[in-house]
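Here the complex is missing one protein chain, while the rest keep their positions.
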Amino acid sequence: MSSRRVPAGLLVAGLLMGALPFLKLPAFYESFLYLALFWIVLATSWNILSGYAGYFSFGHGAFFGAGVYTSATLAAKFNWPFLWTLPVAALVAAAIGVGVGAVVFRVRGVRGEVFALLTLAVTFVLATIIGNTPIDGGPGVYLNAVPVPRLGPSPTSSLYLMMLAAAMLTLLVSWAIRHSRFGAGLFAIHDDEDAAEVMGVPTYRWKLAALAVSCALAGLAGGIHALFISYVTTAETFNLTVPLTVVLMSILGGTRHWAGPAIGTVAITCLLFAFTGGEYAVLGKGAIGLILVIGILFMPEGVMGFRAFARTPRGVMGSPPPRPSPSRGRVPADPPPPPGEGRGGGTSEVLLDVRGLSKSFRGLKALSNVSLQVRKGEILGLLGPNGSGKSTFINVVSGHYLPNGGEVWLDGRNIAGLPAHEIARAGIARTYQIPRPFAQMTVLDNVAIAAMYAGRGLPSLEAGRREAMQWLEFTHLAGKAHSLPGELNLHQRKFLELARALASRPKLVLLDEVLCGLTPTEIQFAVEQIRRIRDQGTTIVFVEHVMDAVMALTDRLVVFDQGVMLAEGAPREVMQSPAVMSAYLGMAHA
Amino acid sequence: MSFPSWTLLSQSVLSGVFAGALYGLLGLGLGLSWGLLRTINLAHFAFAFLSAYICYQLAAVSHVDPLLTLAGIVPLMFALGAGLHWLTDRFRLTPFSSLLLTFGCMGIVESLMQTLWTADPRKLESHYAEMKFRLGPLYLPIPEVLTLLLAVAITVAVWAVLRFTDLGKALRASAEDAPVAAAFGINQRRNGFLLAGTCSAIAGIAGVCIALSSSISPSQMYAWVGVVFAAVMLGGLGSALGPLLAGIVIGVSEAVTMAVTSPSWAPLVSFTLLILILLLRPGRIR
Partner (left out) sequence: MTTRTTFQRRTVLAAAAASAALPLAAWAQQPPIRIGSTLALTGPLSATAQVHKLVGEIYVEDLNKRGGLLGRKVEWILKDDQSKADLARTLYEQLITSDKVDLLMGPYATGGILSAMGVAQRYNKVLVHHTLGVPSLAKYDMQFPAWSLGSDPGVTTTNTVFEALAKGPKPPKTVAVVTSKFPSIHFMSMGARETLKKRGLQEVLFLEWEFGNRDFGPIASRVKDAKPDFVWVGAIGLDGNLLLDAMKKIDYAPPQHFYLYPAPGPLVTLPEASGALSVTIFEEHPPFTSRPKAAEFIKTYHERAAKANFPDTSVEVQAAASFTAWQILEGAVNATKSLDDKVLADWLKKNRVETIQGSLRFDGPSNYGDDLMRIKQVQNGKWVVVYPPEFAAPGAKMTAR
């Protein structure tokens, strides 16, 4: 339940600050505040991609510069009215960003520092192009002849008001994203992009969207700034200090909070300004460095990440816990049925039809021409010695890996080769053998991601959390809803995986050794839960080594060995077949 | 535009190799720190320039041979680097917080350098600057050759240590999975200090090379940040050979551009090349 107070508060603050020019204070206050607001826009917009989604960009200067030069060129060389240049500046910056992102995000392995370097390179490339073509060509662009729009009593006031509007817009956007389904997806991408994709988050589109928003805001700030400094050169605009300062301000303030960068900005701007006195300028620079050093030593997570804030019951996403669902109090809670399904055991209707599926890793054939069918409502057991291809099978079916050949038919559609998030939306969910929760999101939000993105997907963060709460109750994790996954023990993390897999009410759940590492009591409980899930109509494929559970739960068994399907049928028969026995135990025991 | 002569091209390639060697030497410590210690150490540049200034002071004012100044500079930088590591370790800083911390250190050191030596550029006039080799029509000035040799030697040494010695394996293991490595009895604290100190010592050597081959001023260190980061990120974090190879790629591509067409296009060529390398084979130089 995100508070409506924040946007209201921001608007009020914006209006109050907008009244400043009319108070007849010395114009210098507007200038100084302009600078602070300018950096707020840049730092906060940077944070939307880099802080939220974790794609650390070193090239914010490029998009800022694109905005600067767009406005400068349109206003000074083509005599456009200045205000009209601003949306164009934002659009151009966003277009460049999306253009770069569209190519870069398609390449696997572009993460972390590679992305940072790419964005840095884009800055230099753009600077050189602008500096060597008639856009600038060397002498810089001079905007003194451009009339400043009359928004306030003086030109400085007008610029101040423009940047104030930009800053309010940026902060509102930052807050809104933070508390939205989109933002939750970005945070999931931050923690584990592959898992997020498998959970249904359309990572490619989401990253492009975040990049577009980030660049557009930077371009807007750039456009306004062109008029503020009135003399624009490539050396100044594309200087490395812009992206570096933006990064530092965000880190100081805290990158996981919507207002973190703004706070860091205000701190650093005031600090820089405090030392502008001419007497001790050089020493002042050293003093600023010292203050930064001490500051970060005591607040390694940034100001907003500081202990006091992080430990409130609100958790990282910063909103109060959702109201308990009506089924609470009934122990154990029944899992809500998937839509359109009723209670039922195995039928003979085929849900998943795998034909000739193959997957190789550089010559090693992990899966060789595997064909099998999963019937609706059954529990299919998947067995085999280590390295036989069971996990690979799950990875390929869920889209974590792309197959090298073969088809996978679900509901009349071949989903083999589709991006993992579309497979998730089609109704397939999986757990990971070694749990992969999103480490910096609460348990509740971990499950909410699945609820929002996989299956049919819920449209808002609140709805996702409500649904998630029900599944946490089902897996007896409700008490840990606001903890971080790191605080859970193995059993609880396994059940978190389970809750995540179920939260989207999938048609098919792939359980990858969900029982391994559990105590006998825990295993018993888990088996119960799995049975109840099936009883509600969910089909389960169940990879396991714990034979008691396998024999007790499964309707049918499939055995893999070295990527090939060895046997298939009722559990007892399969386990007694000679081929299976020799695969497990060696020839002599047939 | 006539095609440049072979002499011109070769001399330019040499020039690019020398420039790249310095990028690589500066980048080596930065990359190791980032990849193996999870510290993005901007102070690296400050240490390099501080060493350059100390070398200048000793050589120009006290008439010590510039290469001998290494005897004092290397241990000093080692100590500073280890000290900085103590801070990041004790306060458990994340890579990004360490970025902020070391940026603050940069400001402190810059202020110190400007107070002691003013903002004016200083040039160390040593007899090394006069000396050069000739290879046919090509010139190889001694300070640059020295930089290249040092860069190659140190890079190879570091690579060998990481690859073949127990210490190297321990460092790489700790970087991959610190808790498990510790469980195997690896003394991470000691290794961390050793590595951090060594990285800064390498920075100190780079600083002496800078003093020998060009003019220095306090705010100049910021000019290197962009291109050295590029070399490090292209070469791969925690890689020993990467920064040097990447630095040379960047240096040579810029130099060749400057030889063939208008030098102002040089950054475009080198960084476009960089982008292409990254996109077409992201994990190549590792």
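A and B are the chain letters, set down in written order, and residue numbers restart from 1 in every chain.
The rule we apply is simple: a residue touches a chain if its C-beta (ideal position, glycine included) is under 8 Å from a C-beta of that chain, and two chains touch if they have at least 3 such contacts.
If you're wondering where the values come from, they're calculated on a predicted model, not measured in any experiment.
> So which of B:Gly168, B:Gly204, B:Gly236 or B:Pro267 would be touching the chain we can't see?
Final answer for the missing-chain contact: B:Pro267.
> I'm checking contacts with the chain that's been left out. Which of B:Ser15, B:Ser174 or B:Thr198 qualifies?
B:Ser15
> Touching the left-out chain: which of B:Val64, B:Leu87, B:Val152 or B:Met258?
Missing-chain contact among the listed residues: B:Met258.
> Just the residue numbers, please: which parts of chain A touch the chain that's not shown?
Those residues of chain A that touch the unshown chain are 26-29, 31-32, 34-35, 38, 128, 131, 138-140, 142, 144-145, 154-156, 225, 228-231, 233, 235-236, 272, 275-278, 281-282, 284-285.
> Residues on chain B that touch the omitted chain in the whole complex?
Contact residues on chain B toward the absent chain are 4-5, 7-8, 11-12, 14-16, 18-19, 111, 114, 117-123, 125, 129, 132, 139, 141, 144, 214-215, 217-220, 222-223, 227, 251, 254-256, 258-259, 262-264, 266-267.
Convention: only the chains that are shown with their structure count from here on.
> Whole-Å distance, chain A centre to chain B centre, using C-alpha means?
34
> What residues of chain B sit close enough to touch chain A in their complex?
34, 87, 91-94, 96-97, 99-101, 103-112, 114-115, 222, 225-226, 229-230, 232-234, 237, 262, 264-268, 270-272, 274-275, 278-279, 282-283
> Which chain A residues qualify as touching chain B in the complex?
Per the stated touch rule, the residues are 56, 58, 103-104, 107-110, 113-114, 116-118, 120-122, 124-125, 127-129, 131-132, 240-241, 244, 247-248, 251-252, 255, 282-293, 296-297, 300-302.
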